[in-house]
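One chain of protein is taken out of this complex; the other chains stay put.
Letters are used for the chains, namely A, B and C, taken in the order the chains are written, and counting of residues starts over at 1 for each.
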Amino acid sequence: MGRVRKPQIPGLLKGLAVTARTLAETLKPKKLGGGAVTVQYPHEKETPPIRARGVIGLREENCTVCMLCVRSCPDWCIYIEGHKELAPPRRAGGAPRKVNKLDRFDIDYALCMYCGICVEVCPFEAIFWSPEYEFSEPRIADLLHDMSRLGEWMETVPEAPALEAGAEKKKGK
Amino acid sequence: MVIPLSDDSISTTTTPAAALPGDALREGVVATLRDELGADLLDHLLKPNDDLWVRVSAGAWQRAGRVLRDKVGCDFFCFLSAIDWLPSPYGRGEDDPTQPPPERSTEIRQGYAGGDTRMQVFARVVNLTKHFGVTVKADVADDSPAVDSWVGVYAGANWHERETHEMFGIGFNGHPDLRNMYLPSGFEGHPLRKDFPLLARMIKPWPGIADVEPLPGDDSDEGGE
Amino acid sequence: MLAVEIPYWGQSLIRVLAGALAVLVPAGTIVYLFLFKMMSFMQSRLGPMEAGPYGSLQLAAEVGKWMQKEDITPAKADRRVFRAAPLIVLVSTFVLVAVVPFGPDAYFTQFDAGVFYMLAVSSISTLGILLAGWSSANKYSLLGGLRAAGQLIAYELPMVLSVLGVVIQAGTMNLQAIVFKQNTDSIFGWDGIGYPYILTQFVGFLIFMIAVQAELTQAPFDMPVAESELVSGYMTEYSGFRFLIFFIAEFATAGVFALIASVLFLGGWGVPFAWFDWTTIDSVDDWMNVAGPLLMLAKMTVLAGIIMWVRFTYPRFREDQLQRFAWKVLIPLSLANIMVTAVCKVVW
Partner (left out) sequence: MTDLAERQKLSYIAAQAADARLNVELETEGMTLNIGPQHPATHGTLRIIVRLDGEQVVWAEPSAGYMHRGYEKLTEVRTFPQITTLVNRIDWLGSFANEVPFILAAEKLMEIEAPPRTQHIRTILFELSRIANVSLFLGDLGVQLGAVTPVFYAFRDREYVLNLIESVTGGRFHPNFDRIGGLLDDLPAGFITECKQVMKRLRAFCDEIEDLLFGNEIFQARLRGIGVIPADVAKQYGLSGANLRASGVDFDLRRDQVLPLAYDKVDWKVWTHPDGDSWARCWVRLQETREATKIVDQLLDTLPAGPIMAKVPRIIKVPEGEAWVSTENPLGEMGYYVVSKGDLGPFRVKIRSASFNNISVVPWVLRGVYVPDVISILASLYFILGDIDR
């Protein structure tokens, strides 16, 4: 790297060699390790990593309407409504329990910054990240995903990845 | 004209024997400033192993910059800005618009190295060879907020003063070109003053205000398991 | 000579159609092969893949797109000049191709001042570019136009001088005769590959190709278009159909210059006449009228490939640097080349 002046190939030729090498590399069949680095998108797709923040899935039955996610959202893009109702007692003969029932859970992806704070603060494992990314819409209003739409994303949520050596087990999720 | 260029004199340095500043060095800086500025050095705070804050009078603002540059060796200009110490009358915009606004303290408490006025300009300059920085503050009068410009001392202060001028409404005497930098020229108000409302947080109510609808005829707050 | 007699109007029609073909086929080849594919491969991607097999109809799609676009003339532009400028550039390409011989009988016209004519008309495009830059009422276009004018004039000179070496060696300015010479002469009695002038005029060839690169305003000489600083220079204000003309003219001119270079330095349409015991132009078999154009196309592709390869690899010169390069390096070098050629011509 030391720039010692000694006779060397002119930089102009070296540059031509670099482009020619890449040309040959791209023309080489895929089987031999060549080919372009690009992916022909609608025909073939890359798989995003497990942790990729694509879209948020909702496990409705876990939600206790605690409003933590709504209140920690920096963008104010989550809207929750809920009501209390009586549920049958756990043990026979017990008093009926009061539970919070979710009426509305909307996330406005037009506002969302994909920061993940809501997923992080949720204490009841009700919302998760899914790496799914194909949900663009021609109309901006359609980016507001309601409870059922968010519930459907739940099917695409992967298991959390294994951790690198030396990591401590994480509590919670 | 051909300009000869150095080619072989490129230098690299490896991880040093951390010649990092001690607090004694910073005390020396305070002493120098006291010598040069006298009574215009109003206050200072030296946090051990952290940093040095000094407060000078508004009249000595430019002189302080010159002393820091020439006598203390802080020739690297880091930034210049201002602080409005008035607590925001709007909070974080999370109030319920249907309720009367909550009581908020209007007490002005200045930070490190004290202060007497609502607004302070502050700047930071660094000594690159001895690796320490100084944060210098000055009070600006409430009725006519203005200090002398630093442009003659640190050329880089130009843009920072323009920004501070439009964001806080603080004047800089002797600045060559105190135009708006970010805002349109006819803009009214000074956005970074605390009493300037942030409209983005006013146009819709906070979704977090909503709460779980209680059971009919039930007053208790906490339900659930 | 061709066996069939064709009336004059028929000949003219054939010439016009063939001329269009001779301009558009190289342009299409260069755009698809090099601009779309080779550049993409050099950048580790595939380029257009959707229109037609391997994107081969992409150019057609692009032409369709440009034709649909609105033909905008800026309000303050000099309307007539602005509209005419791209046509002038395109016309210069067509006029230029007229002297290129493609076969023993497959030529549009041939006359003794061929080289002279070629060098003269190739500067017409400068006029078009200057007019485009001037009439656009845009400061970027103006800068681009002026840079182009300065650059094209500066590089005209080394181009002329580098061709002179060939002219001295061939002893003629007739392009057909230059092709004939290259294929009939022999190297020290050996006529296996004829005598392409690239062997003796290699310096001239290099200077010619560099000058061509500059005339075409391709990188590293693309200061007049310089999309990252002048936003495509003189073409900034053009859209739709007229931009398409500029676009086609750029690559068609590249093709035509590559054709000319192959005529001057690589033996043109001919194969060494000794292979088939031809002695004169008239004794060449008729099938050369078909094989010749194909051979020319192949040589054009190789040369255009080099032009494009350089274009995709190099950063651009600054205006004053490229002027200095032309006046202080290329012109003295080509003058020396002429001297040496002349001396050798006299000695041998």
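Just so we're on the same page, a contact is a pair of C-beta atoms (placed from the backbone, for glycine too) under 8 Å apart; a residue touches a chain by one contact, two chains touch by 3 or more.
None of these values were measured; they are calculated from a predicted model.
S.K.: Under the definition given at the start, what are the shown partners of the omitted chain?
M.R.: A, B, C
S.K.: Return the single residue from B:25, B:83, B:146 or B:210 that touches the missing chain.
M.R.: Residue touching the chain left out of view: B:83.
S.K.: Touching the hidden chain in the complete assembly: which of C:31, C:118, C:132 or C:219 does that?
M.R.: The one listed residue touching the chain not shown is C:219.
S.K.: Even though one chain is hidden, which residues of chain C still touch it in the full complex?
M.R.: Residues touching the hidden chain, for chain C, are 39, 42-45, 139-140, 143, 219-220, 222-223, 226-231, 312-321.
S.K.: By the contact definition given up top, give the residues of chain B that touch the hidden chain.
M.R.: Contacting residues on chain B, toward the hidden partner: 1, 3-6, 9-16, 18, 20, 49-51, 53, 75-79, 81, 83-84, 87-88, 91-93, 109, 111-112, 122, 124, 128, 131, 133, 135, 154-156, 158-160, 167, 180-183, 191-192, 194, 196, 198, 200-201.
S.K.: Mind pulling the chain A residues that touch the left-out chain?
M.R.: Answer for chain A: residues 10-12, 14-15, 17-19, 22, 37, 48-53, 72, 74, 113-117, 120, 129, 161-168, 170 touch the chain left out.
Heads up, the rule we're going with is that only the chains that are shown with their structure count from here on.
S.K.: Would you identify the chain whose Cα-based centre sits farthest away from the centre of chain B?
M.R.: Computed centres place C farthest from chain B.
S.K.: Approximately how many whole Å separate the CA-defined centres of chain B and chain C?
M.R.: Measuring from centre to centre gives 63 Å for this pair.
S.K.: I'd like to verify one number: the distance from the centre of chain A to the centre of chain C, where each centre is the average of its C-alpha atoms, in whole angstrom.
M.R.: 53
S.K.: Report, in whole Å, the distance between the mean C-alpha point of chain A and the mean C-alpha point of chain B.
M.R.: Inter-chain centre distance comes to 37 Å.
S.K.: Give the list of chain C residues in touch with chain A in this complex.
M.R.: Of all residues in chain C, those touching chain A are 38, 40-46, 49, 309-310, 312-314.
S.K.: In the complex, go through chain B and note every residue touching chain A.
M.R.: 7-8, 10, 204, 206-208, 210-215, 218, 223-225
S.K.: Within their complex, state which residues of chain A touch chain B.
M.R.: So the residues of chain A touching chain B come out as 2-5, 64-65, 67, 70-71, 73, 76, 78-86, 97-100.
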